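For this view, one protein chain was removed and the others were kept in their places.
Up next, subunit A:
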Amino acid sequence: MSNKSKKLTVGGNDGSQSKLSKQRAHDSQDYSAFKVVLFYCSLIVFLPVVTFFALKGFLLERFFTMSDMKVNIGSAVGAVAALHIALGVYIYRAYFGGSKTSQFKED
């Protein structure tokens, strides 16, 4: 009887340990996915704003002969272009990187 109970407790320990490790693997996977998504979302939100003001200051400083209107339009177009490049990189990563993580999960 004591043997049985021992076996049961050992089996229970094994189960809980495997469950725990599985849970940890899930957590680390979730954490890495969260990091990637957070990085790209902050890139998409902040990159155009930074590009707009950086381009505005840089263009104003470098090409001083340009009119204020042209500087504004150039920096706006540059910000929108940077935004779309960041979005394209995110979609590429989601399309090709997302399938990779699911393959890892299957392994």
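Keep this in mind: a contact is a pair of C-beta atoms (placed from the backbone, for glycine too) under 8 Å apart; a residue touches a chain by one contact, two chains touch by 3 or more; residues count from 1.
To be clear about the criterion, contacts and distances are computed from a predicted model.
Considering only "V-type proton ATPase proteolipid subunit", "Protein yippee-like", "Replication factor C subunit 5" or "Pyruvate dehydrogenase E1 component subunit alpha", the record for the omitted chain gives "V-type proton ATPase proteolipid subunit", by its UniProt protein name. Residues of subunit A in touch with the missing chain: 30, 33, 36-37, 40-41, 44-45, 48, 52, 69, 72-73, 76-77, 79-80, 83, 87, 90-91, 93-95, 97-98, 101-102, 105.
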